[in-house]
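This is the structure, below, for whatever I ask next.
Yeah, one chain of the complex is gone here, protein chain that is, but the others are all in their spots.
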Amino acid sequence: MAIFINKTAKQPELGFGQKNYNKAVRFINPDGSVNIKRTGLRGLKNLDIYHWLTTISFVKLILVILAGYTVTNLLFAFIYYMIGANHFGGLETTSEGNKFMSLFFFSAQTLTTVGYGHVFPQGFAASAASAIESLLGLLGFALATGILYGRFSRPQADLLYSKNALIAPYQDITGLMFRITNKVQYELIETEANVTISYNNSETNKREFAQLKLEINRINFLALSWTIVHPIDDESPIKGWSVEEFMKRDAEIMILVKAINDTFSQTVYSRYSFKANEIVEKAKFKPLKQEADKNGRVVISVTDIHKYEVLN
Amino acid sequence: MAIFINKTAKQPELGFGQKNYNKAVRFINPDGSVNIKRTGLRGLKNLDIYHWLTTISFVKLILVILAGYTVTNLLFAFIYYMIGANHFGGLETTSEGNKFMSLFFFSAQTLTTVGYGHVFPQGFAASAASAIESLLGLLGFALATGILYGRFSRPQADLLYSKNALIAPYQDITGLMFRITNKVQYELIETEANVTISYNNSETNKREFAQLKLEINRINFLALSWTIVHPIDDESPIKGWSVEEFMKRDAEIMILVKAINDTFSQTVYSRYSFKANEIVEKAKFKPLKQEADKNGRVVISVTDIHKYEVLN
Amino acid sequence: MAIFINKTAKQPELGFGQKNYNKAVRFINPDGSVNIKRTGLRGLKNLDIYHWLTTISFVKLILVILAGYTVTNLLFAFIYYMIGANHFGGLETTSEGNKFMSLFFFSAQTLTTVGYGHVFPQGFAASAASAIESLLGLLGFALATGILYGRFSRPQADLLYSKNALIAPYQDITGLMFRITNKVQYELIETEANVTISYNNSETNKREFAQLKLEINRINFLALSWTIVHPIDDESPIKGWSVEEFMKRDAEIMILVKAINDTFSQTVYSRYSFKANEIVEKAKFKPLKQEADKNGRVVISVTDIHKYEVLN
Partner (left out) sequence: MAIFINKTAKQPELGFGQKNYNKAVRFINPDGSVNIKRTGLRGLKNLDIYHWLTTISFVKLILVILAGYTVTNLLFAFIYYMIGANHFGGLETTSEGNKFMSLFFFSAQTLTTVGYGHVFPQGFAASAASAIESLLGLLGFALATGILYGRFSRPQADLLYSKNALIAPYQDITGLMFRITNKVQYELIETEANVTISYNNSETNKREFAQLKLEINRINFLALSWTIVHPIDDESPIKGWSVEEFMKRDAEIMILVKAINDTFSQTVYSRYSFKANEIVEKAKFKPLKQEADKNGRVVISVTDIHKYEVLN
């Protein structure tokens, strides 16, 4: 797991700095994004349009496309109206409103290249403006193709994390453990996990980071589920901590999982974090029900990974 | 072959769990898919449309596209019909059926942006509906472009596996061996194999997994064929097993092959498995015929890799 | 950081040769490109059109597209004019200039496949030419789609480098240090840096290259900023050098940063170099202001990385 180990530094340098914030902070959001805002650069540099369009929700994307379509058509309708309705053949010209509406839809027919032709440009200005609009339509469409492909082909590790991390019995000691499973019907191979804890050190008044050693940090197939276990032994930085201790220190357990989707030959990453209030003491996970159905197919229910029982 | 070796765990953790099923199970299907069904998540989360369309058969894809095309046109024909046939110029209006048919094909002409224009929308509602349909057509087409590109550019290791795994003489002992070859005219370099066996342990009543050590687990070129050999020495978990033993234990030999197609710079993966009834004892593979043709070109027949001879 | 270390050679072989140029040279430009011109190959081999269109500025790309659109339309207008305006239905034929203009816009309507149809081809020659033009339009558009997608999906490490490299106090000695931060709202993980110095050796009259060892050459997250430090210890090739010495030797500090954008699963590279006049002695970087806002979000101003204070 060479990719996750920092060979030269004695204490892991995570790039988060060591400032002890006055308030509670969360470095990694539940959706995996990192909770940092960067300011100071003017202009659009901070706003990577393509990446933004690739990651926003589908509903937002539809709204952006509809808005862009409407605005572009309004703009060209205005240009055509300025050129003059008399430069368009077949136009409904009963009123100024009708003229503008007809030019708006002529623009739509040009932008999408549907070009019915019952309305058509005449003369240089009208023809040139519509020639540019149809080119723009093609380019906009090329862009949409790229964005849709970018959205769909983006590598995604659809991992489900157990809602809680448990401090459960592990061999003779206890371990901090949580479970992950694969939500989709494609397999992940060579799954690797890396777990780090961040907490306030009240003595040094700095935020510290420590890597949590795992019992197993890599499995060949993520076929069913994987219980990731940090044994709380003498070397563990969280030895003896109660949930109250985790809370007092504003602790955050940060997880990075890397895997390969071999069907699409994609390396996928997943981030997650547990805050102190998501840690449960004296509990253990219930085994996943797994049965072979009549076709020799193994059946599991993925949401079972959340289930645990409290120990007395 | 760092990617296949689990460095931290003493016994390979494959992610399949250790349950001993009452029935015979097959973890890996002959087509390489993993034989697991995941339940428990509601909604479409389980159904990744893009990946589904990228991996279904070509015939199914054509049917999906035709169905989507027809349904969309029916829907818009219905909308246009509701708006009223009198809002469309050039429409054949001899009967209600003719009207609907004409509006259906007007819809098709709008969706594909062919827009002949012998039928055309008039007034706001008809124009707006067709403006939306042509935009939808462009986006649907953008999607189709992405899906087709995704299908074609998907990395595929077109490997042919010998139909049987043999227990054949190997040096002074025997070895479990099978052969692979590349079906297509592109070379694979840096080919790596990883072989694991899964079987029921009657003593512990658990399903166990063991990695089978290979004589050579990596070759530079997969130019002709490669006989992958697990020497059945004293350390082999299958030492002394007969085919009956493989069957009694419901054994499955699971293979993961990783290679690089250097023409397209793609890392490709291939999975395969042999069940006990595909293992043949006391047999050995026949050598592949390989000849240089008159151009100094080496000629092989790939299906020769299935051929073996029974030993007495 | 296996990728950056040259295991077999005792002195790093960077592939730049060892010639001592008479003039000052800069191997790496501030934008990261390598400052080498290759001559000697005839024809277009040197001009990789796709890669060129993928990397030129957006404004240049628009100009190239507009120029290509205009030239193609002029070409086809000329062909149509040669075929004869009488082979086109619906053409404005009041003057030769009008004819040509109408044919030019007919060409545009064909190339973009908008095809209003108020002008349409009649007879074999006109129909065949426009059939070819519309095919060409589709192919050109396919090309544009590929180029736009190629531009947007190109992996980019939007790193900001501090304007100066400082020779600042470091533990008991001094260190050569500079800072980098991530300009965009996507995280970079597994960030690795490699720093090499190139300078003229006045004794051997050769240009020499030496790798500068780093205190830490890899961090897990490039979340805030990273101060990259080369400790100027006894083994450092720049031990005791003043800024004048850097200038006299025409020194260049060349940096290669590699990181993974885990949102898009892309490996990204960034190159940068500092020339001698960008090195500042007896100065140290000011700490970055980082605050938690009311949502527990950490806020930084990226341009703060340029700020340093001069030491007395």
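Going in written order, the chains are labelled A, B and C, and every chain counts its residues from 1.
Operating definition for what follows: a residue touches a chain if its C-beta (ideal position, glycine included) is under 8 Å from a C-beta of that chain, and two chains touch if they have at least 3 such contacts.
In this text, all values refer to a predicted model and were calculated from it rather than measured experimentally.
Considering the complete complex, the chain that is not shown touches A, B, C. Residue-wise, the contact with the chain that is not shown comes from C:L143, picked out of C:V64, C:I79, C:L143 or C:I216. Interface note for the absent chain: among B:T145, B:T174, B:S236 or B:S270, the touching residue is B:T145. The missing chain, though absent from the display, is touched by one residue of C:H51, C:K206 or C:K289; that residue is C:H51. Residues 1-2, 65-66, 69, 73, 92, 101-102, 105, 108-109, 112-118, 141, 144-145, 148-149, 152-153, 158, 160, 181-187, 189-191, 214-224, 226, 260, 262-265, 288, 290-294, 296-304 are the ones on chain B that touch the missing chain. Although one chain is not drawn, its touching partners on chain C can still be listed: residues 2-4, 6-9, 12-17, 19, 21-27, 33-41, 45-46, 48, 50-51, 54-55, 89-90, 109-110, 113-117, 119-122, 124, 127-128, 130-131, 134-135, 137-139, 141-143, 145-147, 149-150, 154-155, 194, 196, 256, 266-269, 271. One chain is missing from the display, and on chain A it is touched by residues 113, 115-117, 145.
Just so we're on the same page, only the chains that are shown with their structure count from here on.
Here the chain at the heart of the shown protein, by mean C-alpha position, is A. Among the remaining chains, B is positioned farthest from chain C, on the basis of C-alpha centroids. Chain A maps onto chain B through a rotation of 90°, based on Cα atoms and reported in steps of 5.
Inter-chain centre distance (chain B to chain C, centres taken as mean C-alpha positions): 37 Å. Here the CA centre of chain A is 26 Å from the CA centre of chain C. Within chain C, residues 113, 115-117, 145 each touch two or more of the remaining chains.
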